[in-house]
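Of the protein chains in this complex, one is absent; all others appear in place.
The letters A and B name the chains in turn, as written, and every chain counts its residues from 1.
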Amino acid sequence: MLKYIGRRLLMLIPVLLGVTFIVFSIMYMTPGDPAQLILGESAPPEAVAELRADMGLDDPFIVQYGRFVKNAVQGDFGKSYTTKRDVFSEIFARFPNTLKLAGVGVALAIAIGIPVGIISATRQYSVLDNVSMIGALLGVSMPNFWLGLMLILFFSVNLGVLPSSGSGTFLHIILPAITLGTGSAAIITRMTRSSMLEVIRQDFIRTARAKGVAEKKVINKHALKNALIPVITVIGLQFGYLLGGAVLTETVFSWPGVGRLLVEAIRAKDTPTVLASVVFMATTFSFVNLLVDVLYAYVDPRIKSQYQ
Amino acid sequence: MSKLLKINDLSIHYLTEDGDVKAVNNINLELDAGETLGLVGETGAGKTTTALGIMRLVPNPPGEVTSGTIEFEGRDLMKIPEEEMRMIRGNKISMIFQDPMTSLNPVMTVGEQIAEVIEIHQDIAGKEAMDKAGDMLELVGIPATRVNDYPHQFSGGMKQRVVIAISLACNPQLLIADEPTTALDVTIQAQVLDLMRNLKKEFNTAMMMITHDLGVVAEVCDKVAIMYAGEVIEYAPIQQLFENPSHPYTHGLFGSIPNLDEEVTRLTPITGLMPDPTDLPSGCTFHPRCPYAKPICAQQAPKNSVVEGEHRVKCLMFEGLVDKVSIKGTDQGKKEVV
Partner (left out) sequence: MSSVSNAAKPVDLDKPKAKNKKRSQWAEVWRRLKKNKMAMVGLAIIGAIVFCAIFADVIADYDSVVIKQNLKARMEGPSAEHILGTDEFGRDIFARMVHGARVSLQVGLIAVGLAIGIGGSLGAIAGYYGGRLDNIIMRCMDVFLAIPSILLAIAIVSALGPSLFNLMLAIGISSVPSYARIVRASVLSIRDQEFIEAARAIGANDFRIITKHIIPNALAPVIVQATLGVAGAILSTAGLSFIGMGIQPPAPEWGAMLSGGRQYLRYAAHITAFPGVAIMITILALNLLGDGLRDALDPRLKS
């Protein structure tokens, strides 16, 4: 098992390298002169040229990329064009907030999605099933930033019970987490339901009943263990979706995370920050997926025995 | 001698959008302790539904037992509460299904799956149950050391042995085997049948063997019931069935088998196909395919007639309503019916 984990970690390196290459290439195409941006409009051309040389902006693409990777590995992502502060520490300061938000969001999504999915499957076509399927459909169709605004309208503006921005207390995370987690909850509900429906039709469920196993145990022990296996993969993918969605949610709720940092950096054309933020999120996503794959291999004995 | 199992006028229908599927229609069967009853018929004849009916595992919706009683050890299984039925399943009546590849839970070890049925029905738990599971594995010819292996680590034949181990773990009075060897290679088939025969003798388990293979019937069964379109059209002790098959359908079944001893240029299958269970033929359900059918066969449904002793058949020829025709046979042991 450890060998499997080790091998996957090793395979992560070229992927992350590829990610940095793609993102760097994209940002490289940004028009405009960073040196000019830093020094301002009125700076004399010689000073700009000197800064350009200093920053190595006249070097060929490959050289610049190589330098970026070399520094990145050491944790140096350069300095923000706008705040002039070290990019890495800026991101690192905000990253826990984004993780917290995504974490609570995914936890909420699982806590709602899986039980509702199970109940819908076991009571197929009932009122409960129909209601939750409609709910799931709506959840998937709602733009999450709009949901956030509507929640603010209802709970903050009209009812005044929950804060609409900032962070700090437990109350502050409720609305953003709901906003972020709703879409995922809907997807997890549907996935769990369809997986359960498929598993319940399997022959071994009939065997369990023929053995005299109580129906509750048939569902919760025999069926569930099998049904959750594909759901795990979906949850992993959802995390990536959440990291992306955090950008919008953090904007709506002025949540001090990497997402909001990213949006501001784009507006200010602060390339190093944009670059570093995206690479950061992609790296996190990759590790989460790795975790999910390992979990999957661990939980499904058919896969587990391949790696032992 | 009171019977272990007595099925009276059992009917099971599935109410679907496409119509009322009359899967089982007024069948009567009985079984003594230690006996093996063969339930023979083509796919769709209602054999599996009958078995599920006995276990009260007919999916509801859309299935429903519309009439009849199933007496087991004197009690009507149709009337007892679900909790009591649950205590009978896997314990007094066990069932094994057709496809061993999909009958076992892939995420539980075989030991756990055997131990589970022991823990539910007997006052044994934990390690003791696992030990007993290991014993059951040995009994079916699998080393007890494999008790912690997962189903996917076994071949098809071995999986079926595990299924047998599960079904016999609580020493049931009745074992229902639904085509247990159909999905297996012929050589493995012989091994599994042997195993079942030996275990049956050792534990004196009564068995209901569902199959479409007359060869299997010949090997294992004491009595045979032939099913067609949800009815038992012939029922006889094995000897009598092979020596004196009476129903035209039964003749057709025997005639469809290749014969090693005779030189035959063609097989004689039964023409036509099994009728649509939502739209059964009037009168005798077999009459559209029967080479000896007369107009009355389309109008009147035959009742059970005695041929000899326990041998009974549902055919108007035996009620005196249709002239008995001499049926030419092409297969072993079949005599002319006069």
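Everything that follows uses one rule, which is that a contact is a pair of C-beta atoms (placed from the backbone, for glycine too) under 8 Å apart; a residue touches a chain by one contact, two chains touch by 3 or more.
In this text the structure is predicted, and so the values were computed from the model without any measurement.
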Contact with the hidden chain (one of B:Leu15, B:Leu273 or B:Leu321): B:Leu273
Contacting the left-out chain in the complete assembly, out of A:Val73, A:Ala93, A:Val157 or A:Leu171: A:Val157
Touch criterion as defined above, residue of B:Leu15, B:Ala125, B:Ala218 or B:Ala298 at the omitted chain: B:Ala298
Sites on chain A contacted by the missing partner chain, in the whole complex: 14-16, 18-19, 22-23, 26-31, 137-138, 140-143, 145-146, 149-150, 152-153, 157, 240-241, 243-245, 247-248, 251-252, 262-263, 266-267, 269, 274, 278, 281-282, 285-286, 289
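Everything below uses one rule, namely that only the chains that are shown with their structure count from here on.
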Distance between chain centroids, defined by C-alpha means - chain A, chain B (Å): 55
Chain B-touching residues of chain A, taken from the complex the two chains share: 202-204, 206-214, 222, 225-226, 229, 299-302, 305
Complex contact set, residues of chain B against chain A: 55, 57, 86-91, 94-95, 97, 99, 102-108, 116-117, 120-121, 150, 152-153, 163, 166
